[in-house]
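Take a look at the following structure, please.
Complex shown without one protein chain; remaining protein chains in place.
Then we have subunit A:
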Amino acid sequence: MHSILVLFLFALFAIISARPSEPTIFNPDGTPKSSKRDVSLADLEGLTRNSRDRSGKAGDPPEKYFHESTFDAHYDGRFASTTLRRDERLMHLRSLVRSYLSTMQSIGAETWIMHGSLLGWWWNKRIMPWDSDIDVQVSEPALKYLASYYNMTVHTFKDAEAFGEEEGELIKEERKYLLEINPHYDNPSTDDYMNVIDARWIDTTTGLYIDITALRVNRTAPTHNGRRPSRSPPRTTSEPTRLYCKDMHQYLSNQIFPLRDTTFEGVPAKVPYAYQELLIEEYGGDSLVDTVFKKEYHFFDQGKQEWVPMTTKMVQKLMEEDRDAEAEILKEELSKMARQRGKKPSRKPKNEKDYKLTIDRNTDERT
């Protein structure tokens, strides 16, 4: 199904700097890695249609490995030169996540969905229509595995094949996806804030990508009984281990593991063990019961089991309600102000109207 076009770009590793670099927080060993710190447009010849590099590299600090495009943070500027139309984007995102999950499944790298994507999964096992990105995590061994054997590999994926014909919104043609690992992946420090993304799964046709972060074991945090965990793992306790990602998210191992097998966007996927607890922690209890998402003007249609955009009528009604609520608040505030004025009349009139009133009163007194 997925013939893997393994295009190891040895060029990246071939050019090794003779000059040893100073140890920094971004490279704590200080060992020379490579003078070439990223894969530029020139290295991707044949894989991209871009003739101009639109990655935000020029504006990024040199330590930062992954660059977001100059035109939108959700695109890779080496592959795309423009954003997709909003109504088109969803189809491409769905295809992107299907390609990612299918490929990881077939090469045996443990990955699961998190954050916004997990919430989408919870509601109807799909990406929410207003989502602009996909959130996934991998385990530490899986990242090591990907970095060791799959860095800079190109994978082909045909959407229609994997998902059957009944869906109207499939990408018909075969696409190529690039798996790129951040060379800073073996630096576990959260101080390395420029490289919180450990790997990326990039759609070479649209430039859309999935950020991949590894869930790491916190080896410095004390356990519940106050002792620091030793490097050699204890064999008796079943106390949860503290885990974290470089993007500062923290979890307990018993919230994530053991993972559960399920489906997302029609392909096999994994979700964390205590999915509901994680969602409530991150988005609050209302995120699991509110069928109206005001911010994006969508509501959850229970018949269709899908998030659908509101009709103009509903939006109008919503806006009216908002307006009423706002008016109510305004009214309350005004009356509060009036009450305060009534209690102790201020000498200085606050605005023109008040000023006029004072003058009127004064003239009355004189006559």
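In this section, a contact is a pair of C-beta atoms (placed from the backbone, for glycine too) under 8 Å apart; a residue touches a chain by one contact, two chains touch by 3 or more; residues count from 1.
We take it that contacts and distances are computed from a predicted model.
K.L.:
I want to check something: the complex is missing a chain, and I'd like its UniProt protein name from "Pescadillo homolog", "Ser/Thr protein phosphatase-like protein family", "CDK-activating kinase assembly factor MAT1" or "60S ribosome subunit biogenesis protein NIP7".
P.N.:
"Ser/Thr protein phosphatase-like protein family"
K.L.:
Per the definition of touch given earlier, which of A:144, A:158, A:200 or A:294 contacts the omitted chain?
P.N.:
Selected residue, touching the omitted chain: A:144.
K.L.:
For the chain not shown, which residue from A:41, A:80, A:109 or A:179 touches it across the whole complex?
P.N.:
Touching the chain that is not displayed is residue A:109.
K.L.:
Among A:39, A:91, A:160 or A:217, which one is in touch with the chain left out?
P.N.:
Of these options, the touching residue for the absent chain is A:217.
K.L.:
Touching the missing chain, which residues of subunit A?
P.N.:
Residues of subunit A in touch with the missing chain: 107-110, 121-125, 139-142, 144-145, 147-149, 217, 233-241, 243, 252-254, 256-263, 268, 271, 273-277, 280, 285-286, 288-291, 300, 302, 305.
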